[in-house]
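Structure below; questions to follow.
Heads up, one of the protein chains got dropped from this complex, but the rest are sitting where they should.
In this document, chain identifiers A and B correspond to the written order of the chains, with residue numbering beginning at 1 in each.
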Amino acid sequence: MTRTQRSIRAAARAVGVAAAVSVMASSAIACSTGSEQIERDGAAVDRGDMVMVSEVRSLTNPYEAAWVQGSRAYAESLGIELKVIVYGGDSQNALSQLQSVLAAGKTVLLNINPNTSADTPAIVRAVQNSGGCAVTQWSKPADLHPWDVGNGWASYVAYDGVQQGADTGKALVDSLGGTGGVIALQGLLANEISQTRFQGFQQAMDGQSGVTLLDDQPADFDRNKAYTTTQTLLNKYGDQVNGIWAATDSMALGALQAVREAGRAGEIKIASAADATPEGLGAIANGELLSTYTTDPYFNGAMGLAICYQAMSGALDVESLPRENREFFVDQSLITANNVDQFLAVPSDEEIVRSVQDPFSRITGPVAR
Amino acid sequence: MSTTEVTGEVTTPAEPVAPVRSTRPRVRRLLSTAGPLAALLGLCVVFAALAPGFATANNAMAIVEQAAIPVVLAMGATLVVLVGGVDLSIEGVMAASGLTFVLLAANSVNGNDLGLLAVLLALGVGLLFGVVNGVLHVVVRVPSFLVTLGTWFVGLGVATVLFGTATPQLADPSLAAWAGGHWLGLPVVVVFALAAVAVTVLLCKGTRLGMHTYAIGGDEATSRLAGVPVGRTKIILFAVAGLLSGLGGVLATIRLGVGDVSVGSGSLFLTLSAVVVGGTLLSGGRGGPLHSLVGVLLLVVLGNGLLLSGASPYIQQGAQGLIIVVAVIATGWPARSRLRVVK
Partner (left out) sequence: MTSLLELRNVTKKFGPNTVLDDVSLSIAPNEVVGLIGENGAGKSTLLKILAGVHRQDGGRMVLGGREVSFGSPADAADHGIGVVHQEQSLLPNLTVGQNLILGHEGDTARAGFLRRRKIRARAQEMLSVVESTVDPGALTETLGFAQRQMVEVARAVGGRQVEHPPLLILDEPTSVLEPEDVEVLHRRVTALKERGSVIFVSHRLDEVLRFSDRVYVLRDGKVVGERIASAATESELYQLMIGKGAAEEIYSSERKQAVPRTGTPTLSVRNLTCGGKAKDVSLDVHAGEIVSVVGVVDSGREEVARAVFGAVPVDSGTVEIDGQRSAPGSPADAVRSGVAYVPAERRVEGMIAGATVAQNIATVHPVKAGGGRISSGARVEETARGWIEKLGIRPADPDADIARLSGGNQQKAVVAKWILGDGLKVLVLDHPTRGLDIGAKEDLYAVFRDLSDRGVAILVLADTLDEAIGLGHRVIVMRDGEITGAFDSPPGNPPSKLQLLEKMM
């Protein structure tokens, strides 16, 4: 190696170090919470200065696809730009994409389905510090509340998993005429919603004595795993199995496939506790699934943005909202063959916008923790 | 030393740098071939005793069926590993092929109805990905790890674009029947798996391509000098692996009944673990398709048995991880003295 080459190598190393240091510094700045708070003096923000952001995990998930559709309908109705952020299950990605939008200058109105509870603090603080407004749904740490962080975090919306589990569990028990054996497929064991739904299911089981729980296994929200697990359990318990409860449509459909292959379709009742995906609804309509639950993703997608819009345009004063409006459960519906038709149709844009005129209209109560 | 007269310079030879003596390679080969098989039989015996419902014909059929698609994937993965590379793109190729298939066959989103042709075209997509992997690796000289990492995500991207906004459901009854149907008394997926195994075994043991594969895996530089067409061989192997990933994607999609970008989710880990557990060395040149078959069965039996024996799900996960670690140690043990540097 010549002297020149060695100098080049040394220079490259120095540049690398400098780059690393600057990356660390900028992320430190970005992560710090106490810097540069933009004070909101309560003045309304002009529409042209707003940007709405709808942030979800992936668009191939029917629930989130519908959510984004709801966001879009609402943003278009007001003529405000909508940015859709898809973070693919990567928490870091979720935060960094959001920060790019925050840094662009306009006031951000965020409606987000965060990846995990642990992500929520960083997200809401980032929005708070930039003077924007955020509504988060589905998961947050139990000990952190919107009123602890500030007006930038307008509301946290959740869904009563216990109710979902209990209602659908009861539907299953009823369909068996009160006697028989069932197996339960949970989602991810460490996932909060998964736990609350199973809790609800167990409540339903405790409330009666004719139906017994033979086994419960996690199927990780994965259709294939639900299929193989059900196949194996059917072999284990044979005729003892009369019903299957699954925490989501995806797992219920996987179990259905296994039941079909075992030649016991129709004989074994299958209940899903959530999601109301088009496929799930179709299965209920032709009698293959007993139940599911909907939390109306179109409404969710629009409602979060509506709360923020009303806050930023002055129609709503976040500071003076009662706690129940800052952290609440939203109405959800049990779907069975009786009412499935109502939910098969996709709501029109006007219907969506109309439903969020009062975004708090479907509150069923404070988050019960 | 013989008692011939000593004339001229006599050198005292240093310790000869001889290769490992006969016993150690034999032990290593024994461990790598018989070890996993013994472990599999052992597990079966243990579970037959401990887990209710394990030792039934139904369960055996369920195990074989659950193992079918992983076996197809493992055959492709084995070929690539034998030649000293690795194919990480399995899940992406499965997704792309699966979506291609479902959108070309009768489905709920568009008006296509190509039937079997849809299957063949989807396999073609897999083949294409495989060829791309091979060419980038051989011609542009990118390590296979990196190339296939890239095509993995390209595959997922292609699948996402194909997916669009609505879930395409498979509407072709004859193809959908493959999911629960039987050919010659065996489940359709199992027939495919057996065919894949047969073809791969024939390739490895009975063809010149197979011999070249093992040669390159044993020592690429030496093979090249000996006149083995290294580049061409590798490209063919990656292409076959891509084809098999495509087949896996089609079969998995049929079973799901819908097009799904995450149809292959988790397959990479299961497939590579099976290859390693079965005794095919990641360094290449050792092992083979039958080893990987045993590896897949081992992992599927383990999962099935633990589930039936009522073990907590946490134990199930832990046990599967532990088995993999033990298998890697066992197959690598005899060579460890030569591996002074462990990466």
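Following the convention adopted for this analysis, a residue touches a chain if its C-beta (ideal position, glycine included) is under 8 Å from a C-beta of that chain, and two chains touch if they have at least 3 such contacts.
Nothing here was measured: the structure is a model prediction, and the numbers come from that model.
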**Omitted-chain contact residue, chosen from B:154, B:171, B:186 or B:209** = B:209
**Prompt:** So which of B:123, B:228 or B:261 would be touching the chain we can't see?
**Reply:** B:228
**Fill in**
The listed residue (B:124, B:150, B:181 or B:218) that touches the chain absent from the view is B:218
**Asked** Since one chain has been left out of the picture, which residues of subunit B touch it in the full complex?
**Response** 1-2, 4, 6-22, 25-26, 29, 206-212, 214-215, 217-219, 222-223, 225-228, 285-286
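Methods note: only the chains that are shown with their structure count from here on.
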**Message:** With touch defined as at the start, can you tell me which subunit A residues reach subunit B in the complex?
**Reply:** 59-60, 62, 65, 189, 215, 217-218, 222-225, 227-229, 231-233, 235-238, 253-254, 257, 260-261, 277-279
**Message:** Can you tell me which positions in subunit B touch subunit A when the two form their complex?
**Reply:** 52-53, 56, 58-59, 62, 65-66, 160, 163, 165-167, 169, 179-180, 252, 255-258, 260-263, 265-266, 303-304, 307-308, 310, 313-314
